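Note that one protein chain of the assembly has been removed; the remaining protein chains are unaltered in position.
Naming follows writing order (A and B), and every chain is counted from residue 1.
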């Protein structure tokens, strides 16, 4: 349940999340690979017991307010998840015959089995959401005018795949039939409208959609799949692990080739012509580029996966919902309110394509806004996130957390055998961690939640903490401005974006204790070796408010959770 | 002590010495001493100094007797052999070891009990022999492992944890060493690595017996009010007389010092110690005056610290014994036996 609280879809996100958390993981500062947070969430989700009794429920007594959500994707579902327990009537309009939005249509089932999707969506819908499938909203004006709803949440995603206008694109219908827009093609595959593809396939673009396209192609009969990239590898948008998975399946990724034209012979697509690019690089900056020649790649099909955008042909101009010059709605970044107070946006519909976990967060925040708006309160005056600290010390050198640093490397995800996996499109490739792998992976966590807390009054300046620190993150020195202090640290300061922790003046010498948090592994040895308990290890619990924490509401406000 | 061991994390920014090793490569096992023990800081200072001198880990031989201090040889340089001998007898083991192989660096770690009581004789004679070693006393004025009895270095009037007052005069290792003719005599404090680390470097490179008496508070039995060897008391009665900066060979001394305030002393390997005199009237090369100064300050209850006396001209153990340059433990047997012909010659004397 902890897993579900913020995440809402742990089983889904534990498989397909973009993992913005993992680059932030501090394990990546100690060695290269962060903790496999995402896959551990899957472990927690897959191995849970029956949670039905703990799931939020809608109260029998409704509060009379009605909210419409457009699109049954992660953002709308999160809004429903947060608002239903508060007594709201939530209606979700979905153009397709099944809920899930992009999670359903754009993520191939070999990555995300339909059953997982169905189950986690079911938890929300089963609270009594009025889910209207096969009901596309053609006009927002009509919806608003119906007065059926007190507020509208637009979570309709960014459903429009970008096209590539190059010579030969539209030469004949036969050519057009073999050039596909990535997300549309994935959608067709998801709904079984497309069941096969040519032997040789070129994928244009190297984002995550491209990865799904190439791997889906392999399962629909393609044998030779190339992903064509304009730039070198460090400019790829796709996540490293998705690239790895594709390459594991023998997809070739061709770098430095810019598409030039579709080559058509006798009215049929025979391949594509590319400019071979040469770049002069300075790290991650391109200083200059030049074309070094032309290359022809034969193919039977081309899939364009070069991006997508949101599109709102169904929102009339005179409703008070304003758009900017790129036709993106003007949405408040904190409240997700549009320029029309009763219309809120979230997910890809709000700020363009992002990912599922952002859509969920948008949903949470929009739900708070919707709740406050519908209770007649300012949407801007929101509850702050709270931090609670409590000591972990249990004995002389015993802590109520696992403080030992475990040097194991990131566990590798076990996969279905390469031959086996292509037999059907819905064979889930990743098997998930077993118990042993999960246990080892968990131990890689550096316990960022357990903080080193220093009390300068207690320090006798014995140096014990400094001597024991395995990463030399502590220094006792004369106080100076931060920039100067960084020059006097025991270990060189590498990450200047992370502020230094500096204590007040110490008793004996008036020096200060300085900690470079960037290096700390939270092993607690400083506190263990501290004779006066000037150092302590304290667990910090961050309480991020959701709609249910707001008040007044129809249900009593929940107290902040304190660990 | 701790349950967990200090994790081995080599983060990319960790500085390396001339032979490509990080400080972590000079660490040893986990300390089993009390949290906050001064001895652990001395250990850290030794690590810093040995690392800074780019001594290969196996070039260091670590010797100790018995007691809290003597345990610490296990806590640094796990790449070097260690020898935790018997109480007070480390100097003799060091003497034998140094006799067998003159090419290693010998670090002897002892305590006030180990050196000034049971081992007083061996301490004195290691000085007399001028064994080429660094001798560190981790001096806390108290017997820790037997739970808090006064040691021979406890000052008159210093109070035990339960209030008992020491009435016997202390043995001052620095004064003793000066009297015995030691050629490198220093005192420092575990809580002052800026002073201690260069002293250790200089002591390791000194040709002969180098003594550093390190005041190293016992947090458990001697860090209370009334103790003269607590962190607080030492800091309040700290008189650094000569600060030694260690200057490796072929390094230029660039800093400028006022006339009479700095004194460079060249060691036999070409490295230098730059002595910064904090009291310009003090002369760290004048033994008689050093003794006088020390006595005066002792009466005032001050802990005189720094490099108190240094003499680079004296002959060390091997020079006195005219020992060959090849370490004796590496001499080929053929060079050591007179052989059959020699035997015939020798037998002639007994016919």
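The working rule: contacts are C-beta pairs under 8 Å (C-beta built on N, C-alpha and C of every residue); 3 or more make two chains touch, one makes a residue touch a chain.
Quick note on the criterion: contacts and distances are computed from a predicted model.
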One chain isn't displayed here; going by UniProt, is it "Cation:proton antiporter", "2-oxoglutarate ferredoxin oxidoreductase subunit alpha", "glycine dehydrogenase (aminomethyl-transferring)" or "AzlC family ABC transporter permease"? "2-oxoglutarate ferredoxin oxidoreductase subunit alpha"
Touched by the hidden chain, restricted to displayed chains: B
Where B:82, B:113 or B:217 are the choices, the one touching the absent chain is B:82
Contact residues on chain B toward the hidden chain run 29, 56-59, 61, 63, 73-74, 77-86, 89, 91-101, 103-104, 121-122, 124-125, 129, 318, 321-325, 328-331, 333, 335-340, 342-343, 346-347, 350-351
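Note that only the chains that are shown with their structure count from here on.
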Touching residues (chain side chain A, partner chain B) in the complex: 29-30, 397-398, 403-405, 407, 460-464, 466-468, 470-472, 491-492, 494, 508-509, 519, 521, 523, 525, 528-532
Going by the contact rule at the top, pick out the chain B residues touching chain A in the complex. 1-9, 11-15, 23-24, 31, 34-38, 40-41, 43-44, 190-191, 193, 217, 219-220, 223, 231-232, 235
